[in-house]
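With one protein chain removed, the remaining protein chains of the complex are shown where they sit.
The letters A and B name the chains in turn, as written, and every chain counts its residues from 1.
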Amino acid sequence: MFRHPWAPYAFIAPAFLGLFVFRFIPIGLSGFGSVFSENLRGDMVFVGLKNYAELMEDPSFWNTMRVTLIFNLIINPFQICCALALAMLVRRPSRFIDVFRLGFIMPMTVSIALTSIIWSILLDPTLGPVNGLLRWAGFQSQPFFRSEHQALQTLMLVATWKGAGYWMIFLLSGLLAIPKEIDDSALIDGATGIRKFISITLPLMKRPLAFVLVADTAANFLLFAPVYIITNGGPNGATQLLMFEAYQAAFAYINHGRSMAISTIILGVVLVIAMFELRLFKPAGEDQS
Amino acid sequence: MSPRLSETLRYILLVSIAVILLTPIYWLIMSSLRPADHIFRFSGNFSIETLIPFAFTLDNYSQALQSNVGRALLNSLFVSLTTVICGVFVNSLAGFAFAVFDFRFKKLLFVLILLSFMMPFESIVIPLYTLMRTIGWTDTYAALIMPEVAGGLIIFLFYQFFRGIPREIYEAARMDGANWWQIYYKMTMPLSGPTIATASLMIFIHQWDAFFWPLVATSSERLAVIQVAIARNMTMEQANWGAFFASASLAVLVAMVPFFWLQRHYVKIVITNADR
Partner (left out) sequence: MTISRRNLIKSSALGSLALAMPNIVRAQQTTLKVVWMGWPDNQVLPLMAEFEKRNPTIKLALERMPFQQIFQALEIRLNARNGDPDIFIVDSPLTASYASRGHLMELDSLIDKKRFAPSAIAAASFDGKIYSAPFGSSMQVLYYNKDMFKAAGVAPPSADPASRWTWEQLVEAGKKMAKPAENIWGFTFEQQERPYQLLPMGQSLGGTALSPDGFKASSYIDGPAFVEGFTFMQKMYTESKISPPGQFDTALTPELFGAGKCAMMVAGTFVFDTLKTKFPNLDFGVAPHPAFAKGKPVTPTGAWHFGVNARTQQKAAASQFVTDMLSDDMNVLWYKLRPYVPTLNAVWEKEAASFTSDLWKIAKYDVQNTAVPRPATPGFREYEDIVRVALRDIQSGANAQQILTAAAQKIDREIAKYKG
């Protein structure tokens, strides 16, 4: 690492100016808002940690927390494995590989709201082509988003449909950056298949993996558009994610204090997980920062 | 397994994944070409017409274009591209500083960067709007562009990839008398083609998808962005699915253009890099 009396500050100044004005001030106000209760006329009353205490005592909040953690514990590794598998598949140049690379990232051009609407129709119990196909092939039609037992899994699959190609880009660029000599020398050593992947490729992928892991975790904790558009948190609370609860509290229940408190909790949880992930994927022999 | 067989398997996998990933987009575009009473006629009961529209029309597109989707597409393009240009510059500078220098409060500032993309946007939208009003930027392009220029995630991306550039390169350059600005734009940036490309894509897609903030921050018709224009086709009592699918298809197809461009350059950049 280098030192310089002012250069680093000059380099970060434009970005921090933007972040300060458009993120930190609002975040500060938002965190500040979580210790207030707003009455109907918009006057703020200081309530200390009451909004948090109420959450802790609310069993529905704990259900939301449980659903959110289950969702993230499964979807984050799942998405990244999918993305990694896709990246490995299209890594080696060969015929038409450009077409596949491009094809795999196409879903990311579909906005999350549109993704929700399209999949909601595709998986619709009556008008959905997927169920049409199932019935045609002689299967029972499936409720998908309309069943307490399938909704969360369906949500994960839909999010992965949009996300896998997106995260693949970062991992693919990591894979392509691995010098050819390393690959070749591994072959000479007789390392093949899975062993080669684990002992040679993965360690060289720590940086892109760490990035994808942290970014994906944040993205999935903040995901709520499909819940808002398709399931409304149901059936029977099965898709009640924290972020949706924060959104509902602010915009349907006009309870800003509660909403801010939930957002602050999300922020804390994601930050802790991200720090842990960064530590876990720290490239060997590098100082922590 | 023989190489031949494994290659065949690989292609079978590639094709099946592509089918799964692309069918919904195909279905969207096909639906946009169906007449109004055909859009859902074949969807619930499977037949060949579920996949291929026998009745074909461009009505939906002419409807969509009449309702100002063209202007909205241009607005979104302008907003997205401007944000990409400013964002890549501003965030790569910061990422560079974090990857290369040691400085006071670095750890604290780094945590702040992580924080900035972990706070749900919907939770800061109320104070952000109030702030925008105070500085008088509501209903301007600036309101759409400026808040998204500096992005914690993009800084993090640059930081993560800039760290991979060996220290020795910088030392050599310093020995040659280059100042840090020269190092940044003559060495680091040219070495980081793929990272710049991915960062550009992230910013582009983020702005292209923007819906809620533009809805809140702007009110004039002339500033309407594409996602708002798409959503207008759905009202409570009267859903114009045809125009909705047509404008959504347009949005998806236009958003693909940068990807095609990227695909042509991406590999080239990576390969040149690897040769170095």
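Here, a residue touches a chain if its C-beta (ideal position, glycine included) is under 8 Å from a C-beta of that chain, and two chains touch if they have at least 3 such contacts.
Note that the structure is predicted; figures quoted are calculated from it, not measured.
Within the set A:32, A:96 or A:253, the residue that contacts the chain not displayed is A:253. Looking at B:39, B:93 or B:248, the residue that reaches the missing chain in the full complex is B:39.
Only one of A:146, A:196 or A:282 touches the chain withheld from this view, namely A:146. Residue-wise, the contact with the chain that is not shown comes from B:125, picked out of B:125, B:144, B:210 or B:246. In the full complex, chain B contacts the hidden chain through residues 36-37, 39-41, 44-45, 66-68, 125-126, 129-130, 133, 138, 211-212, 215-216, 219-221, 228, 231-232, 234-241. Mapped onto chain A, the interface with the missing chain covers residues 39-42, 113, 120-121, 124-127, 132, 135, 141, 143, 145-148, 232-236, 248, 250-255.
In this text, only the chains that are shown with their structure count from here on.
Residues of chain B touching chain A in their complex: 7, 10, 13-14, 17-18, 20-22, 24-25, 27-28, 40, 42-47, 50, 89-91, 93-94, 96-98, 100-103, 106-107, 109-128, 131, 146-147, 149-150, 152-153, 155-157, 160-161, 163-164, 170, 174, 180, 184, 194-195, 198, 201, 205, 208-209, 211, 227, 230-231, 248, 251-252, 255-256, 259-260, 263, 266-267, 270-271, 273-274.
On the side of chain A, the complex with chain B involves touching residues 1-4, 7-9, 11-12, 14-19, 21-27, 29-30, 33, 86, 89-90, 93-94, 98, 100-114, 118-119, 121-122, 124, 126-129, 131-133, 135-137, 161, 164-166, 169-170, 173, 176-177, 179-180, 207-208, 210-211, 214-215, 218, 221-222, 224, 243, 246-247, 250-251, 256, 259-260, 263, 266-267, 270-271, 274-275, 286, 289.
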